[in-house]
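For this view, one protein chain was removed and the others were kept in their places.
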Amino acid sequence: MPQHILPVSTYLLIFAALLALLLATVGAQYIELGPYNILLALTIAIFKAVLVVLYFMHVRFSSRLTWIFASAAFLWLGILLTFVMADYLMR
Amino acid sequence: MADTLVAHQFDDMDQQRDAASLGMWIFLATEVMFFGGLFAAYAVYRWSYPAAFAEASHQLNALLGAANTAVLLTSSLCMALAVHAAQTGSRRRLMLFLALTMILGSLFLVIKGYEWSHEIHLGLLPGATFTYVSPSPAFSATQVEMYFMLYFLMTGVHGFHMIIGLCLLMYLMVQAFRKRFTPDYFAPVEVIGLYWHFVDVVWIFLFPLLYLIGSK
Amino acid sequence: MQSVSPTAELPRTGRVLNYLNNGYTARSWLLSTDHKRVAILYLISVTLFFFAGGAAAVLFRLELMTPPGDLVQPETYNKLFTLHGIIMVFFFLIPSIPAVLGNFLVPLMIGARDLAFPRLNLLSWYVFIAGGTLTMYAALAGGVDTGWTFYTPYSSMFAKTHVTAAALGVFISGFSSILTGLNFIVTIHTMRAPGLHWFRLPLFIWSIYATSLIMVLGTPVIAVTILLVGIERIWRIGIFDPSLGGDPILFQHLFWFYSHPAVYIMILPGMGVISELITCFSRKRIFGYSFVAFASIAIAVLGFLVWGHHMFVSGQSMYAGMVFSFLSFFVAVPSAVKVFNWTATLYRGSILLQTPMLYAMGFIGLFTLGGLTGLFLATLAVDVHVHDTYFVVAHFHYIMVGGMVMAYLGGIHFWWPKMTGRMYPEWWGRLSALIIFVGFNLTFFPQFILGYVGMPRRYYAYPDEFQVLNVMSSAGASILGAGYLIPLGYLLWSLKYGKLVGENPWGASGLEWQTSSPPPTENFSTTPQVTQPAYTYPHTEELLLG
Partner (left out) sequence: MIFAQVNFAPPQGSSLAPELDALFYYLCGISGFFTLLIAGFIFYFALRYRRRSGQEMAPTVDGSLNLELIWTFFPFLIAMTFFAWGARLYITSSRVPPDAMEIHVVGKQWMWNLQHPTGQREINTLHVPLGRPVKLLMTSEDVIHSFFIPAFRVKQDVLPGRYTTLWFNATAPGEYHLFCAEYCGTLHSGMIGKVHVMQPQDYEAWLSGVDVGEPPVSAGERLFSRLGCITCHGVRGPTLAGLYGSQVKLANGQTVLADENYIRESILNPSAKIVAGFQTVMPTYRGQLTEDQLIQLVTFIKSLQGARQQ
């Protein structure tokens, strides 16, 4: 497997982005959006997670197999949450 | 020298490395599903008891939570840099960043521990020690207790993972000290790094879900 | 037995080192990381569990001979079927083919020296034994009476038996399953012999791969679920009990999220075995290789979308019920594809009815009937009537006993010469296959009728009019039990007295047949090169169909 070495600056950039998103999460709490607050918070969290997974965990530069397993995990989590919540929302 | 590091069942170093990294990814997938069960329970009850959950979450110290998130993100950065150091074969930087990762990880646990002890002191630990009385007729203490049970369970399981992670980092530290890693062989650093980042990712979701319910 | 092998040759009389005679001490077994030795450890343990679970079945089938509860106390009865279900599912059927045949064969079939993580493999056996011991302790210390499904709030708040210990046992054994699955996936991805690309793999490997996916993605969920039950039970903190603000239906969702896919853990490996047996004993390539291969993956994936069909009358939303019912029928399609392809493989084959083949044929028929009755259950209105009756019991025994146990026995017979270097006695093999088939149908077919007429499951006493069918079922069970004891006897006998065999007594294809029987510890003296698709037998002509 070929080695892919990222420059340190990339890591620092991603880190800065993560901190900015953290501030955004906290800041978003002070905006009254009703039920959308949680959606916003989760969207930001997903962004953060994607950054960590793609760069810190090198998935962006990994084999397709790694992509598949990394996304399968979240897909399956999605199945669990969607179907369970669907039952509650449709009752 | 490379040969002794390849276990007998593998043909070469590359195969061994691929296996280790794939193995860790699959393990992380199982971890996602393990936390997934807890997230499902959380989703259902938050949906059922919105008021109680919002109220309960206000008992937490969101500032500390945010600070802890920053700590963990920084430790993740350090871990990434440690892997980078291993890739480039700089043993001193590797050890430095491993140490920083561990220090930040421990700091996280200390802060979390402080929060926990404070919450337990306030009588928020579910079970016999739960003394919370609902201030509003609109929801019951049981529902708040439900939140705290999820809170303690999720942060507890997460903290448990952190402790395991710290042990693994310690192991890496020893190995690095013994000069086991070279730019050709550092799979353990990489694989344990994956684990550490994953623990970080879990917290990225736990923080808004647990600390930030309902707007301020 | 007529000689079936064109290539059979007796091994040299001098002692050849193989995995069996490579050390005799307990230590050389208990600390061995050789996948073949670990497989044997599993073989012994799951056999013990099978007979323990079977003994419980013998006892409660005796109780069910007469309508009133007269043999045991109701509580005892409940403990018996719970123990039976837990042992059979978690400690026999789930590990059966994957952990025994899978461990033994995966490296051999793909031309590797061992699994990717041999020590993890041994660890998973210890974890399994730890879980099993704890569960058996719970059983002996007073039993568990929740049913294998651990439904809340009964299990978490009301049952007065050893639920926590048993649940912990299941929890622990789950990790064994996860580790095994992880090991297989990594091994299959990274350790195939040169030239062995995906579409040259034996179908057994495909099915084990699909099974491993389920183990890895599903098992963690049952683990947390059990953890939550434990917490509610020990600390009385609400999570599933409505009186504490919880919702029991959530438990059912989480439980079946794992346990429905788990039923495919309990059939896919069997399907893989059948593909091997059918091809070998008709000396022919499988019909529609890629369809059979992808069907395994399709079953594994679709299997995660249908769990709510266990909950049609549970009080889940009516619409959710309809969605789950609809999706359930999708799983039927890849299963049907497999059945049809196996049947078509027989067409113009060169068919030999040795014991393993008899089991394979039994499997196809019984699995078909079991699967089709699964469709009855997936049909909403019908399930409302037959849910939690003996119809369900009959359905799953047709698949699990008629299907998977048959496949397991077929596989054990087929690879027995490879595992031990000795042949089992063929005549006895066929006889017991026949007895098992007859006993099985007599035990479980009447239960379909019982269920449709309305006899609920988990009943220790029942109205008089159900007696005749119950007596038939109990009679069948005793035939079945005897049928299982015969192979136990002759397989043990053959260890010492069985005929010695060469590398490939069946004239089968597949890398595992290219090394000596029993294989040496390192499996192959040189890493094999693969140049042909799976199941390449010498053939007469190319035959093209539409």
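Letters A, B and C mark the chains as written, and numbering starts fresh at 1 in each.
In this section, contacts are C-beta pairs under 8 Å (C-beta built on N, C-alpha and C of every residue); 3 or more make two chains touch, one makes a residue touch a chain.
Everything numeric here is computed off the predicted structure, so don't read it as measured data.
> For a quick check of understanding: of C:Val339, C:Ala407 or C:Leu491, which residue touches the chain that isn't displayed?
Hidden-chain contact among the options goes to C:Val339.
> Based on the whole complex, identify which of C:Tyr137, C:Tyr151, C:Trp428 or C:Tyr484 touches the chain you can't see.
Going through C:Tyr137, C:Tyr151, C:Trp428 or C:Tyr484 one by one, C:Tyr151 is the residue touching the chain not shown.
> For the chain not shown, which residue from B:Phe139, B:Phe152, B:Phe181 or B:Trp203 touches it across the whole complex?
That would be B:Phe139, which touches the missing chain.
> Among C:Arg233, C:Arg283, C:His397 or C:His413, exactly one should touch the missing chain; which is it?
C:Arg283
> Spell out the interface residues on subunit B facing the chain that's missing from view.
Residues 48-52, 136-140, 142-143 of subunit B touch the chain absent from view.
> What subunit C residues would touch the chain not displayed?
Residues of subunit C in touch with the missing chain: 2-4, 6, 69, 74-75, 78, 145-147, 149, 151, 153-154, 157-159, 241-243, 247-249, 282-285, 287-291, 312-315, 318, 321-322, 325-326, 329-330, 332-333, 336-337, 339-341, 343-353, 361, 364-365, 368-369, 372-373, 375-376, 378-385, 387-389, 449, 452-454, 456-463, 465, 468-469, 537-543, 545-546.
Just so it is clear, only the chains that are shown with their structure count from here on.
> Hey, how far is the Cα centre of subunit B from the one of subunit C, in Å?
Those two chain centres are 36 Å apart.
> Among all residues of subunit B, which ones touch two or more of the remaining chains?
18, 22, 26, 29, 33, 36-37, 40, 44, 48
> Pull out every residue in subunit C that's touching 2 or more other chains.
189, 217, 221, 250, 253-254
> In the complex, go through subunit C and note every residue touching subunit A.
Residue positions touching the partner: 189, 217, 221, 249-250, 253-254, 257, 304-305, 307-308, 316-320, 323.
> Where on subunit A does subunit B make contact in their complex?
Touch residues, subunit A against subunit B: 1, 3, 5-6, 8, 11-12, 14-15, 18-19, 22, 25-26, 29-33, 37-38, 41-42, 44-45, 48-49, 52-53, 55-57, 62-63, 65-66, 69-70, 72-74, 76-77, 80-81, 84-85, 88-89.
> In the complex formed with subunit B, which residues of subunit C make contact?
Result: residues 107, 112-118, 178, 182-183, 185-187, 189-191, 216-221, 223-225, 228, 231, 235-239, 244-247, 250, 253-254, 522, 527 of subunit C touch subunit B.
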